[in-house]
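So, chain A:
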Amino acid sequence: MKISRRSFLKLSAGTVALGAVVGYTGHAQGRAILIGHQLDQTGAVAAFAKWHNQAIAAAIKRLNEQKGIAGRPVELVNSDDSQTQPAVGKDQFGKLVNQKNADFVIGSVFSGTNIATAPLAKELKTVYFPQGISTPITGDQGNRYIFKSYHSVRAAVEASYRWALDNLGKRWTIVASDLEFAQSQAQDFSAKVREAGGIVIDIITVPFRTPDFLSSLNKINLSKTEALYQAFNAVDTVRFMPAAFEFGITRRVPVFGLIEGVDVLDVNTPPYEGAYFVTSYPRRADQIPSELTKLDASYRERVGIGTEGKSLDGKEVVPIADLFGSWQAVSLIKLGVEQSNWQSKKDNPAFIQALEVNRILKAEESFPQGEQFLRAQDHLSFHSHYIERVENGKLNVKVRLPEGLYTPQVDYTKEAF
Partner candidate 1 sequence: MLRLENVHAYYGQSHVLQGISLQVQPGEIVGLLGRNGMGKTTTLKSVMGLVQIRAGRIQLNELTISRRPAHRIARLGIGYIPQGQRVFSELTVLENLQLGLSRGRLNGALLDKVTRPFPVLKERLTQAAGTLSGGEQQMLAIARAMLAQPKYLLMDEPTEGLMPSMVQALEDQINVMKSEGLGILIAEQNADTALRVCDRFYILEKGSVRAESLTHETSLEQLQKYLGIGL
Partner candidate 2 sequence: MKDSLQRLSFAFAIAALTIFPWLGNSYQISFLTSILVWALYALSFDLLFGYTGLLSLGHSVYFGLGAYGAALAIKQLHLSLWLALLVGMGIALLAALAIGLFVVRVKSHGFIIITAVTSLVFYLLAQSGRELTHGNDGFSFTTPPIVFGLVDWSFSNPIVRFYFALIIVTLAFLALWWLVRTPLGQAFRLIRENEVRAEIIGYPVTQLKFMAFVIAGTFAGFAGAVYALTNRFVSTELFHWTISADAIIWTLFGGAGTLIGPVVGTGLLFWVKEWLSEVWKTGYPLLVGLVILLLIRFAPDGLVGLARRLIGRRNST
């Protein structure tokens, strides 16, 4: 306990010192607004989380270069390692809020962690911006303290299923990891296929981090299947796709899925050739719609992403689309604070009410992904989608699709604070 107390003191001292410096330079004044990041330094989403952290830092830096938020400086507070473990992430959320005094928290990319944390966010009356995309996060597993500025699985499916059925096939086999994020896809996609008169041949569930995919691949009935939907976390995708390739599956049927399971992987290898992905932003700069190219250039520069969607040293693939969720969460915080005249966490109800109105967010530096619609009922924002295909090792946009609006499952605005 002594140490936690000491670090608490250190933190406060740091805040005061920083406040003094910032105050002196005259950019922004008042107590800093602390934005916490529920950061998975290890585990399945660590490669994503690292870039989210970088995107948050870049977004905060940009704000502080201007006038901060409502004249107050903004600071990033990282959690200890959340380990891509729901139980750990949840505890780390508690520590961010109660020990590190975070005012707002941007969440893990891991849907399981988001769902475990959501009730605690409400309990601690702290606004939480989860970065996982599993549909229930902004459905029955979420609550009024949850906001998401990046799509859910259901929005991506809603936006793309029609195109997939028309262009890839009517008879689908779905192969999905048993992770929340993948199960959510299997559920939403199969429902849509059936609704549109297509046929779901089979849904094959594969244990997370399975040592081999052989038995699952064997279950795919290739004579009946016209198209394959795959849903895995990147640590599994990186093994699933080569296995499917070796089985000859990727050449016999089109493979379709969300970019989120591939987004830190280099697709310039034979197993990915020809595969289709639903994305919410093109990976490569030359594929960006013309009205967004200017914003795109400055977004890439600030976060440190090259024109091919890699890190500046070319060594890592950056989950460029995913990061908008974190970048735009910072923008939502700014919007909410300014519109509600938020001073401290006791103003959170006002903050929430200020954000939960149906609102079009224009494409600008704060929302560089493009124009989007923030819906009041489920606190979720809707934006464009793209179908990208791997051609000669590069992701090319085949078509741009609308935002995939669906009936809200909940109405948080009626929920008590």
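Convention: a residue touches a chain if its C-beta (ideal position, glycine included) is under 8 Å from a C-beta of that chain, and two chains touch if they have at least 3 such contacts; residues count from 1.
Behind the choice of candidates: all candidates are chains of the complex that A comes from, given by their letters.
In this text the structure is predicted, and so the values were computed from the model without any measurement.
For chain A in this complex, the touching partner among the options 1 or 2 is candidate 2.
Considering their complex, residues 1, 3-5, 7-8, 41, 80-81, 85-87, 90-91, 94-95, 97-99, 111-112, 115-116, 118-120, 123-124, 178-180, 207-208 of chain A touch candidate 2.
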